[in-house]
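Report on the following structure.
Here the complex is missing a single protein chain, while all its other protein chains stay put.
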Amino acid sequence: MVSFESDYICGAHPKLLQALIDTNMDAQSGYGFDCYTASAAKKIAEACELPEAQVTFLSGGTQTNLIAIDALLRSYEGVVAAETGHVNVHESGAIEHTGHKVLTLPSHDGKMRAEDLKAMLEKYYADETLEHMVRPGMVYLTWPTEQGTLYSKAELTAIADLCHQYKMPLFLDGARLGYGLVSPQADLTLPEIARLTDVFYIGGTKVGALCGEALVFTKNNQPEHFLSFIKQRGALYAKGRLCGVQFDALFTDGLYYEISRHAIRLAERLKQIFRDKGYAFHPETYTNQIFPVLPAAMIPALREKVRFELWEKLDEERTVVRFVTSWSTTDADLDYLESVL
Amino acid sequence: MVSFESDYICGAHPKLLQALIDTNMDAQSGYGFDCYTASAAKKIAEACELPEAQVTFLSGGTQTNLIAIDALLRSYEGVVAAETGHVNVHESGAIEHTGHKVLTLPSHDGKMRAEDLKAMLEKYYADETLEHMVRPGMVYLTWPTEQGTLYSKAELTAIADLCHQYKMPLFLDGARLGYGLVSPQADLTLPEIARLTDVFYIGGTKVGALCGEALVFTKNNQPEHFLSFIKQRGALYAKGRLCGVQFDALFTDGLYYEISRHAIRLAERLKQIFRDKGYAFHPETYTNQIFPVLPAAMIPALREKVRFELWEKLDEERTVVRFVTSWSTTDADLDYLESVL
Amino acid sequence: MVSFESDYICGAHPKLLQALIDTNMDAQSGYGFDCYTASAAKKIAEACELPEAQVTFLSGGTQTNLIAIDALLRSYEGVVAAETGHVNVHESGAIEHTGHKVLTLPSHDGKMRAEDLKAMLEKYYADETLEHMVRPGMVYLTWPTEQGTLYSKAELTAIADLCHQYKMPLFLDGARLGYGLVSPQADLTLPEIARLTDVFYIGGTKVGALCGEALVFTKNNQPEHFLSFIKQRGALYAKGRLCGVQFDALFTDGLYYEISRHAIRLAERLKQIFRDKGYAFHPETYTNQIFPVLPAAMIPALREKVRFELWEKLDEERTVVRFVTSWSTTDADLDYLESVL
Partner (left out) sequence: MVSFESDYICGAHPKLLQALIDTNMDAQSGYGFDCYTASAAKKIAEACELPEAQVTFLSGGTQTNLIAIDALLRSYEGVVAAETGHVNVHESGAIEHTGHKVLTLPSHDGKMRAEDLKAMLEKYYADETLEHMVRPGMVYLTWPTEQGTLYSKAELTAIADLCHQYKMPLFLDGARLGYGLVSPQADLTLPEIARLTDVFYIGGTKVGALCGEALVFTKNNQPEHFLSFIKQRGALYAKGRLCGVQFDALFTDGLYYEISRHAIRLAERLKQIFRDKGYAFHPETYTNQIFPVLPAAMIPALREKVRFELWEKLDEERTVVRFVTSWSTTDADLDYLESVL
């Protein structure tokens, strides 16, 4: 069935699969000590315009989030996130399992506001009992957010400035980073994101890879013995090449951007299809996830023809749904959707 | 360079790669809710002759060990292992990171002895202060062991009987299970292992897959909400199909055994090559890892020609080394080794 | 200086001190296996009218909360609390350190509402991605609350009914339980609380003891090997008698109630003093903590004469402060306060 269920419905972008085939019989050392991993890390550092960036490849988003956060916080510190943040909602308590509280700020279409962060920090530092409270130790945000929205350069800079002032690392979850970078709405580049954050990750799983996220420490701030840290959490691939080969391909000849642009072009066309049929968005987004508002009554029949996710019930009559595009989405899929709408 | 460094030096067995190619564009749900994962689980349950076996796919060995152990122990319980057990030595403290002590027994060529286990349990239960001690909560063993040896059916049965008597689950780490099952020395079958253990895993990473281990709960004893448990530890693949497709191929037409037999045939030939040159083994093994004793003086020159691991210094003159075979090892590799020895 | 800073400003109620003196030279076994601990546990079970209640003595509130919660939750479960709950705000992240999320509900003068709890549970169970979310595993509430308020019998029963329906244990933090039980506003007795909850604790530290809280499992539901569980968390006293002797005295001849009534009488008189001077309360409470609203300008001079805590800034001109009474507060203290106001 034609599916807009997520950006991880198919295998790998054909060029990544080809790279796996081409390198398959080359004997290499394990645990990331292979030439492909080294090459991928170097290409990513160059793309970030940060020669000293330290790049590690992990298998998925939750794993990357919990490792980055646990590596940077002291035990009694928490991570500040929008209340809709992935770490707060959809990771089965993975962050708390590492011992850390997620300190939440109100979400505005998936984004926290610098002024809310500032107010939280000022309140905390003014409290006479602060040693009995969880110390805000770092800030986590997603870009694009879980709701498909984007922080602008001004918004991200304001948050980064606060982090700097309060000596808190800023961590950006880029599970769908590519879709943000090529969004018609974006005013941030990869090197800018690398400079504004202390650590961030470049999503592979949702941007064409079978698996894999590239975690980047941008300020020569990767903790010592990080390989042991990862191994201890069961997150070290014996065949580290699996991520290395794929990311090497993603960062060769701009494939990461090419994949992202394809998905964005189709997402924009998808929006046009819904708009032409008279449907609104909640909110309107400019990345690869779009959120049309549909009459509740039409959804069951539509779901028999195409796959998509229910997102939120607005009221008895209207439901927000989610449609997602990726490298594997085709114009034919959209033609079909148009025909059944 | 010709490499006998490990059984994870190359990518995937070509048939697994082909399966990934063939299924690549088939849109499926994520998180293991795809048809390939379902099919692989069913084939494994059948191969175990246990229709009610519950099968979950995880990315690597340490991850699988820590999840299985943490899922089955109460917080104040520990896992009993041979002191050479992987969980005790080579996982950067992953088990302790889950909060559990590894209680060790002496290793006899990598194996614990049932009589030592019995003595430990009797001593523990006779101690007046036992509530202040770590309670032996389960038993962990590897098959084949880290030293390439195998528990016999009698040995495994004796341990399983003790586990049963003391109500402790028996967990078998089968990272290299295939090599044990087809070993000339083995007297255990997959269904027998499934029946004797409470939980075990079938290694994929070291037996031809890019990644993946199949964790099998054999007694309808998989903990409730196990998906949340896995997700919380960052171990749930978004593209669960990655493991599903590979294990489906491994358990189609006996490929898992075919791969293992290839490696064992070459390991036996490798032993013959060393034996013919007059080298002994320490110990002699019958799986895909062999441990020749070489004069220390010859090792540096040999390492310039082929890759292998140093294992243990016997004395100033003699060093035990490790040579490993796998699906990617060829007779040509062995011809070359023979020529340079 | 005369102090209304908290209910733990002095040592122990003289009768507890006398009991420690009287029993001091009696040789007893350690770790709670002494006759005083046994006697205290028995008296508490009787006071609860639950002969099968299982009573354990721990040193303080945070320790008791983290042990009770960690003992009852599975790793991926969280504890539901009002957002003002002590476990959510003032325990330096102790609950998260055990690996569990605190799931918050809005606070209404320190209390959660059954309807909000119901809505949270219904939303969770209706979510298609619930396995990726933290499972509500138990409910935590304080009685009296951190804000000095009390759940009525109807309110507590409504919450207990929901807990029962959703199979979630209900845990009541009674750090100041005595002050609730004798409050003019209370309509709940100790046996009723014991019956409505699955586990609760009777606070000693804030009700006359040097240290100690009595944790009560009410439904024969204390986890197995609970002594090991406690020992593993560093919470087992070698001289368990320290708590045993004090609680034995507290539950002899109604001393626990007598101490509480004394504090409540003085708190009511304190309210009258403030009311007579024209000050309002925010909110008005009927336990041993009262919250007058004072002009910000008068606070510095007042604090030079008596000790009390700043609670919350209402606006630029008005600040809520907290005055607390206990067994050690005297009418003379109040006379003095009246004279300086």
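For reference, chains read A, B and C in written order, and residue numbers begin at 1 within each chain.
The criterion applied here is as follows: contacts are C-beta pairs under 8 Å (C-beta built on N, C-alpha and C of every residue); 3 or more make two chains touch, one makes a residue touch a chain.
Here the structure is a predicted model, which means the values were calculated and not measured.
Taking the complete complex into account, A:Arg135 is the one of A:Lys15, A:Arg135 or A:His282 that touches the chain left out. Contact with the omitted chain, checked across C:Ile9, C:Ala297 or C:Val340, is made by C:Ile9. When you scan B:Pro14, B:Gly99, B:Pro223 or B:Pro283 for touch with the missing chain, the hit is B:Gly99.
Although one chain is not drawn, the whole complex shows that of B:Asp7, B:Asp34 or B:Glu91 it is B:Glu91 that touches it. Where chain A meets the chain that is not shown, the touching residues are 70, 74-76, 131-132, 135, 224-225, 227-229, 231-232. Within the entire complex, the positions of chain C that touch the omitted partner chain are 1-3, 5-6, 8-12, 14, 17, 20-21, 23-30, 59-67, 91-94, 97, 205-206, 210-211, 228-229, 231-239, 241-242, 245, 307, 328. Within chain B, the residues in touch with the undisplayed chain are 75-78, 89-93, 96-97, 99-102, 128-129, 131-134, 309-310.
The rule is simple: only the chains that are shown with their structure count from here on.
Of all chains, the one whose mean C-alpha position sits at the greatest distance from that of chain C is B. Chain A and chain C, compared by their mean Cα positions, are separated by 42 Å. Separating the CA-averaged centres of chain B and chain C is a span of 50 Å. Chain contacts: chain A has residues 91-93, 97 touching two or more partner chains.
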